[in-house]
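With one protein chain withheld, the remaining protein chains of the complex are depicted in position.
Entry: subunit A
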Amino acid sequence: MREAVIELKGVVKRFGPLLACDHLDLTLYRGEYVGLLGPNGAGKTTLVEMIEGLQKPDSGEIKIFGKTWSQASKELQGRMGISFQETRFFDKLSVEETLRLFSSLYGGGNERIEKVLGQVALKEKRKTYTVNLSGGQRQRLALGLALLNEPEVLLLDEPTTGLDPNSRRDLWEILQEIRTQGTTLILTTHYMEEAETLCDRILFMDQGKVLADGSLSELLTSMGLTEMIQFELDQPMDKTSLPLELKNLPFELEPGLKKGQVRVEKVIESLPAFLHWIEERGHILKELQSRRMTLDDLFVSMTGRGLTEDD
């Protein structure tokens, strides 16, 4: 039996006319790595901040380890590790001094600091003022602060936004290592790749609602068609002339009808027939790509909008 760590029941949060959380019911279990995905304004940060106790829901109930924030705020703060979208530190405090300060705020001594410095790979930067850290190092320090109290639940709000691909991958590696300790991770992100790499459970959020909930393969197979062919032809395509085995596939064409994509069950089965048809019609293939469907494709097909688009 999996142990529920975080439970939300009918949680509603409004900001004026905006419904940031629309009657959310959600249970997260110990050891899960959960990715919260959605465009800006989807309600991810609001949801995370309510779990962190920084915001109160208008109605509904949030329980963490079976307790509400009003019952046990100090205990919950002590058992959680959090990192905000963007935190800056005391400019002229070194990495080690910052860790020492926060360790004391969690009521701990200095015994964890060496370990954390190692975990977030900042041992060589221990004497550096935080103001002189790079973006990636700063995010690693923020993660380090979140790890000081050996949290059972780790909440990271867009930990890699604005980082270059290498720094991003460094952070993912750290998070993969922590996984072995049975930590529960909740992570919000814009990046599909991040969720695909790290998370064994993915929640799609849009306009305050959870649109989809499951593992990556569950989400993809739920669509039935998990692979994708993208192409560009030299002239407009006439769908009616497609052979029978291709006719019923969901072709999506861009205006002008030359460029398009189609979701298929198996590329290896559908592609030969498609190529054969192109040759037969005398079309010239200007571009061809086939790949597994990604979370991005999935999100577009659910909402009609891209994940990284602003609304």
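Methods note: a residue touches a chain if its C-beta (ideal position, glycine included) is under 8 Å from a C-beta of that chain, and two chains touch if they have at least 3 such contacts; residues count from 1.
In this section, contacts and distances are computed from a predicted model.
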Report the protein name recorded by UniProt for the chain absent from the figure; options are "Heme exporter protein B", "3-isopropylmalate dehydratase small subunit", "Carbon-phosphorus lyase complex subunit PhnI" or "ABC transmembrane type-2 domain-containing protein". "ABC transmembrane type-2 domain-containing protein"
Residue of A:Glu3, A:Glu86 or A:Glu177 touching the missing chain in the full complex: A:Glu86
The one of A:Gly107, A:Pro165, A:Gly182 or A:Gly282 in touch with the missing chain is A:Gly107
Per the touch rule stated above, subunit A touches the missing chain via residues 52-55, 74-75, 77-78, 82, 84, 86-90, 102, 105-107, 145, 149
